[in-house]
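All protein chains but one are shown at their positions in the complex.
Which chain is which? They are A, B, C, D and E, in the order written, and residues in each are numbered from 1.
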Amino acid sequence: MVEAVDSGSKPLLSPDGIRTDGRKIDEMRKVKMEVGLLKNCSGSAYIEQGKTKIIVAVHGPREAHPKHLAQPGRAILRTRYHMAPFSTSDRKSPAPSRREIEITKVIREALEPAVMLDEFPKTSIDVFIEVLQADAGTRSAGITAAALALAEAGIPMRDMVAAVAVGKLEGRVVMDLNEEEDEHGQADMPVAMMPNVNRITLLQLNGRLTRAELEEGLSMARRGVDQLYEMQKQALREKYTSSESAQEED
Amino acid sequence: MVEAVDSGSKPLLSPDGIRTDGRKIDEMRKVKMEVGLLKNCSGSAYIEQGKTKIIVAVHGPREAHPKHLAQPGRAILRTRYHMAPFSTSDRKSPAPSRREIEITKVIREALEPAVMLDEFPKTSIDVFIEVLQADAGTRSAGITAAALALAEAGIPMRDMVAAVAVGKLEGRVVMDLNEEEDEHGQADMPVAMMPNVNRITLLQLNGRLTRAELEEGLSMARRGVDQLYEMQKQALREKYTSSESAQEED
Amino acid sequence: MVEAVDSGSKPLLSPDGIRTDGRKIDEMRKVKMEVGLLKNCSGSAYIEQGKTKIIVAVHGPREAHPKHLAQPGRAILRTRYHMAPFSTSDRKSPAPSRREIEITKVIREALEPAVMLDEFPKTSIDVFIEVLQADAGTRSAGITAAALALAEAGIPMRDMVAAVAVGKLEGRVVMDLNEEEDEHGQADMPVAMMPNVNRITLLQLNGRLTRAELEEGLSMARRGVDQLYEMQKQALREKYTSSESAQEED
Amino acid sequence: MDSVNSISEAAPLRLRDLNAVLATGVREDGRKLDEYRNIDIKTNLYEKANGSAMVRIGNTVAVAGIKIARGAPFPDTPNDGVLTVSLELLPHASPDFEPGPPDEGAIEMSRVVDRGLRESKSIKYDELCIIPGKSVWIIYVDVYALDHDGNLQDAAGLAALAAVLTAKLPEVKVEGDTVTELETKRPIPIVETPVPVTVAKVGDHLLVDPSAAEEEVSSVRVTMTTIESGVVASIQKSGSDSITMEEALKIYDLAFARAKEIRGKLTAALGVSPA
Amino acid sequence: MDSVNSISEAAPLRLRDLNAVLATGVREDGRKLDEYRNIDIKTNLYEKANGSAMVRIGNTVAVAGIKIARGAPFPDTPNDGVLTVSLELLPHASPDFEPGPPDEGAIEMSRVVDRGLRESKSIKYDELCIIPGKSVWIIYVDVYALDHDGNLQDAAGLAALAAVLTAKLPEVKVEGDTVTELETKRPIPIVETPVPVTVAKVGDHLLVDPSAAEEEVSSVRVTMTTIESGVVASIQKSGSDSITMEEALKIYDLAFARAKEIRGKLTAALGVSPA
Partner (left out) sequence: MDSVNSISEAAPLRLRDLNAVLATGVREDGRKLDEYRNIDIKTNLYEKANGSAMVRIGNTVAVAGIKIARGAPFPDTPNDGVLTVSLELLPHASPDFEPGPPDEGAIEMSRVVDRGLRESKSIKYDELCIIPGKSVWIIYVDVYALDHDGNLQDAAGLAALAAVLTAKLPEVKVEGDTVTELETKRPIPIVETPVPVTVAKVGDHLLVDPSAAEEEVSSVRVTMTTIESGVVASIQKSGSDSITMEEALKIYDLAFARAKEIRGKLTAALGVSPA
């Protein structure tokens, strides 16, 4: 169970800018990425961001199903964001919640600008995002991992996509909220970006930001996305290196 | 909230035939009708009958959907009777209740005899009835408004349809029950008729009537339908007059 | 309501091998079978096994619906095992439970080896099993009756199918559990067999059996199936005899 | 939102033939226009149900089972028990019935059964109260259509009625908020016998108790439930056509006359009649 | 799992035309790019609702009704009342809307309305508490899209806001665990006016309050809800394209400016403003 936190009595940010988990204001949680771990899909990726743990699989391009969804001039991108019943403090019902349905939509719209759907008319590219453990930032980590899995599946993309949530604690804009900060902080703003073309593909806000904080938050998210992008490239590189050495062994 | 009424202590009909809302035995509630108020449908109508408030939209004739419902020789008529969550004393769940499903069916069967479905093979004519406030007589007011909306949509009809519920209070047959009378009265009999051909298209009864009361109730309903029919014609006339003057202004 | 039974205080099997309902260890409950009692289906059968009462109807072979289920080279066999709301001690919700969905599947797979599906390409043969009263052994009695109804419908079969549940009480393997024995006994093993080819088409176990008990249970089930098979043949014979005499009367 | 096309495309021809036959006053199965089929009633079929009945009208069969449970009353009727009717058109009954949640036709049918029993006020709901405002008897009436050769509405209604008439409730002892069910039983308190009779209109003819073939070509069916005194306690017009006021009253007369006969058979078969 | 193809196959041509028009700074309906349509607000339409409002933005209409009930608080906020927003795209509103459970678009829209009202913290939820941990006011806000000519998001949000601003709660008397509702009423405690403004991107242009035709060719819509102080309380980017950081900030400026104007109209029309 999540320990109850009285945000009134215990500040989420110390006077010298240290957060309850010891991180600095602009410090991301520890991130681990791995690609290609599942064998029966076109591409897969696993991400850990702090205690948030997510596994993504991509199937396709493949025949769209049901058929009437097929588009003559392009592929359709289907996504599913879903949380495991054991991923949260209280058991989550397996039936998709309204929250999961909304997040499924915004994630799809965060990936669509990057995926070259025109290359695969009449097909479907399906991205399944399963949250195995939720500790805030699941939609942004899900996007980061989904882009990795798409890349491993060999789906052509205009650019990578990576995402991070920035927030506000004790009046300060901070990087990558954890669950305690998300629940008791003053704002939560997930941002997805295409790092090379410098464009925002997901933008949501819950909470209260001034114009200046909004601007600062977007800039901080941009820096977070850059860090994640480097890790994505590294994860793909490791995968291909290990594949090549595996082939040499054959 | 609806005020609790102890029907034992307070009669619903005074000895000189006056009802709790001041109406006489054969007096209908105040009725207001308006057509054409919605812009993105084929036809629309709004009705207030006492505190009952209903809005109806018609789409079509249009391609039947799903296609397998299409009939080669005629249009299909689809209806939907639905109550807004805020229309009742306690909030109503938005999911269709068994009551709403039954009423949807009997309303469709009350309109079908009047609509010239043969004229539009393979199409669908869709009638959506939304109860914004429910104070008894919603199915009958819904039918009266639905027929108006069909007329405004230009759907050819053999006759108009109008409907009213008659009931029994303190042993007397009365016109157009309100909610208090419906809940505590002895019978509720909604009747829809085609006024020119003098035929009944909806007939239901809840409660207890003798043969003589049944006969009297049907006659009273016939008189109510006549009154409503005059108002329907007036509402359509006003609409076309205002449309014409609007055109002249152009 | 079912009387509460304290299995600790009252043994389910007396020292001389007599069960609480007076039966011996290898004695089946009283069984009654009737075929052809429903008029608007291809075949039907009714079975009573103790207090378990089940009615089965077969429709088909007929066009598979929905069409995409149709198989070019054979018929599909559809089954449905369902319990009436009034069949159990506490009212059962009419919505299919996970238990009913599983039993539907294992019953289908218990019948499929016997039905000559190749003879009717593109069609569907539908078997509907409704439990009117449940007192243990419903899946096995359902199979026995379903095979009867298939035979009456004239569906060609490689062999009959009959089924019975064997169990374990006080360490002894016994024939055909009733509800009290099922709830408080040590094991429940339903077995369906094709009696002439001597093959098992359904096999499940709940509870605890040693290898020797498993072997003994299968042999006892085999003897039960033989008894039921004789009754099935008798029920069909009676039906055809009565049909013939009915025809003679015409 | 389902659109039911009650008259099939092939019907017009068949309807014309039938109209000619009916003009002779005799139906395809030999009955007169106002004649009901044979009725067979069996009760107490299932020991685990508090009541049960199977009703056969010709080759149409419905079965009803009753389960009771203690539960909370509705807030607006704190002193009244609750009766709730469900109906399923079992796939057994007809090649046209698919298993699954009830469609609008089945829902309408169950609500007509329900209104016949409930809105007739023939059952004394106040005598189903255990602790006012807290605990009442809830009576679940589950009806199954088993074999469909027309007029399932009446078969369902009669099966439900027969099951209610023969069902048994345990007597209870109430001490404070503690309710103890006793061994002794009593019937459900019902003081009248609301009998549904359905009349179909085929062409210009009114046919009592339509067969499946007659239903198929009928444009309208009207079910009226009447009680001993001649009071009509529920009406339902069903089908995509209209009737005249005169027809409505003629249907009443047919329904009342047939209900009287059926009521006789019912009390004879059951050995019980309402208190 | 639905895949929404927001740009129809025929769109590219039409988009090119529209882009040329927009370059002149004037929209198809004569508005400037940053101009909102006329807004009409009516309240207290339904006596049985605790509050209600109809908002018309050009030919787009949404209606909101409020029902209140007493219920248990969420375990993690035992001293706070509850607000819950549902939204249905009525089939009346557009030939493209089918009745039935809300699809992902309707769910997103209702959650954006919900966040605008709830996450802005403009409502004092602690003042909706009746008995801490046991009983609080639950405020159901049900929004209907009635007529769809674009920007249903703002129409829904404004209708919900206007309904909340004019709704009335009964005062209560609490004695122990017994709650009595009094005749006197009070408003829902709301201290700010969170106003949503949606901006659509068509080609390279940012269009405030898009019409249906503009929405159809837009690639992205962003809704920002701002309060009096300029604080932005909720953002939602919707649609399968991207925006730049500069565009995000420009949208903020447009949203804040228009919200200010709308807030004026709202308080004028309602005769109330947050406490």
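One rule holds for everything that comes next: a residue touches a chain if its C-beta (ideal position, glycine included) is under 8 Å from a C-beta of that chain, and two chains touch if they have at least 3 such contacts.
The model shown is predicted, which means the values in this text are computed figures rather than measured ones.
Partner chains of the missing chain, restricted to those shown and counted over the full complex, are A, C. Within the entire complex, the positions of chain A that touch the omitted partner chain are 38-41, 44, 51, 53, 55-57, 59, 62, 80, 82, 84-91, 94-95, 126, 128, 130, 132-135. For chain C, the residues in touch with the chain missing from this view are 4, 69, 71-73, 76-80, 98-99, 101-102, 104-106, 108-109, 112-113, 124, 189, 194, 197-211, 214-215, 218-219, 222.
As a convention for this text, only the chains that are shown with their structure count from here on.
Of all the chains, the one whose CA centre sits at the greatest distance from that of chain E is C.
The mean-CA centres of chain A and chain E are about 27 angstrom from one another, to the nearest whole unit. Centre-to-centre, using mean CA coordinates, chain A is 58 Å away from chain D. For chain B, the set of residues that touch two or more other chains comprises 80. Counting partner chains per residue, chain E shows two or more touched chains at residues 99. Taken as a graph of touching chains, this assembly forms an open line, each chain in contact only with its neighbours along the path.
Under the touch rule stated earlier, the contacting chain pairs are A-E, B-D, B-E, C-D.
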